[in-house]
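Shown here: the complex without one of its protein chains, the others still in place.
The chains carry the letters A and B, assigned in the order they are written, with residues numbered from 1 in each.
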Amino acid sequence: MSEHIVPVRVYVTIFLVLLVGTALTVLAAFQDFSVRLGTHEIPFNTVIALAIAVTKATFVVLYFMHVRYSSRLVWVVVTSALFWLAIMFALTFSDYWTRGWLPVGY
Amino acid sequence: MSHAASAEPHGHPALQHHFENMEQQREAGTLGMWVFLVTEIMFFGGMFLAYTLYRSAYPSAFASASNHLDITMGAVNTGVLILSSFTMAMSVYFTQIGKSRPQILCLIATIILGLTFLGIKAVEYRQKYEDSLIPGRLIPTRPFNPAVAYEGEVNEHKLHLIGNATVHQVELFYWIYFAMTGMHALHMIIGAGLLTFLLYFSIKGRYGPEYHSPVEVIGLYWHFVDIVWIFLFPLLYLLGRHLEHV
Partner (left out) sequence: MKEFEAFDLPQPSKVNYINAQYGLKSWLLTKDHKRIALLYLGSITFFFFIGGLYAMMIRLELLTPQGDLLQSTTYNKVFTQHGIIMVFFFLIPSIPATLGNFLVPMMIGAKDLAFPRINLLSWYIYMAGGLITIYALLAGGVDTGWTFYTPFSTTFSNSYVVAAGLGIFINGFSSILTGLNFIVTIHTMRAPGMTWFRLPLFIWSHYATSLVMILGTPVIAITVLLLAFERVARVGIFDPALGGDPILFQHLFWFYSHPAVYIMVLPSMGVVSELIANFSRKNIFGYKFVAFSSLAIAVFGFLVWGHHLFVASQSVYAGMIFSFLSFAVAIPSAIKVFNWTATLYKSSISFDTPMLYALGFIGLFTVGGMTGLFLAAVAVDVHLSDTYFIVAHFHYIMVGGALMGYLGGLHYWWPKISGRMYPEGWGRFSALVIFVGFNLTFLPQFVAGYLGMPRRYHAYPPEFQVFNVLSSAGASILGFGMLIPAIYFVWSMRYGKVAESNPWHLPGLEWRTQSPPPTENFEATPIVTWEAYEFAPPEETQVVGKFAGELETA
């Protein structure tokens, strides 16, 4: 078999990293990180929460799901799924976020 | 691959007749599960899109509703799922090195942790039912009708509205909450079922270093379900906590 057997210490490390990440995200949720820029309030809380979630998910994908040790094809499959999700979000938001730009009834 | 490859008698008992060898079968199984997970990503993605749109439309309502969720149960559930992902990965590891007893024990641990998650979820859902937070007329005898706390009141069972949030908008949050966690729970139930199958065949000694593809592949599914929760937890439970003491 040409597959790679991931050593136990890697699994344990990732597990602990994930637990730490969970604790971090709970703690960070109670702090107010919002930053004011003129009239806009940038929701840094959300950004931080998402950043932690993405990091945790990445570790699960790379190590628990063995993508780090898998063929390029698997890597392409994972990336394209995320890319398609991004398309769905981006083009839908191109509608919602630009609606207020032109006054109605011109 | 030589011309005579198909003339060789089939070796491993688990080799299916339309595959040339175990390596091809394993490759196909793994790729198949990954392609299936892509469909799951797009499936949940639709709900995440709805969540994002409504959260940006009604931020105060979403914060109010989110703060009303039980953060302890949510965090504990997150820990439970992460541990179950660890035990699942360990189960695959033990199968790969041929240690069947630890493999079976890790599978049992994964199933128990999964059922624990579902149990805690059931408790949460029961609480929502009691507080009349199940949206619309999903439960016809108990429509959405939460008690709302008035200004300054401190009461855990009552909804505290932040800013200009309305109860209607809060109902939307609960709609999304139940849709997403409900769909997630359904996937966990299916996962627990698959793991039980795996356990049965593991006890029968079917898996080992030369044939462990089903363990690996179901492991992939289980990790995916964990990843969905990794996103659901902060987005549903944590989004308004920094406004809690406003």
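Definition applied: contacts are C-beta pairs under 8 Å (C-beta built on N, C-alpha and C of every residue); 3 or more make two chains touch, one makes a residue touch a chain.
Please read these numbers as outputs of a predicted model, since none were measured by experiment.
Set against the missing chain, the residues B:His18, B:Arg101 or B:Lys204 yield one that touches it, B:His18. Where subunit B meets the missing chain, the touching residues are 1, 3, 5-7, 17-20, 24, 27-28, 31-32, 35-36, 38-40, 42-47, 49-50, 53-54, 57-58, 135-138, 144, 168-169, 171-172, 175-176, 179. Taking the complete complex into account, residues 73, 80-81, 84, 87-88, 91-92, 94-96, 98-99, 101-102 of subunit A touch the chain not shown.
In this section, only the chains that are shown with their structure count from here on.
Chain centres here are Cα averages; for subunit A and subunit B they lie 16 Å apart. For subunit A in complex with subunit B, the residues that touch the partner chain are 1-3, 5-6, 8, 11-12, 14-15, 18-19, 22, 25-26, 29-34, 45-46, 49-50, 52-53, 56-57, 60-61, 63-66, 70, 73-74, 77-78, 80-82, 84-85, 88-89, 92, 96.
In the complex of the two chains, the subunit B residues touching subunit A come out as 23, 30-31, 34-35, 37-38, 41-42, 45-46, 48-49, 52-53, 56, 71, 75, 78-79, 82-83, 85-86, 88-90, 93, 96-97, 209-210, 216, 219-220, 223-224, 226-227, 230-231, 233-235, 238-239, 241-244.
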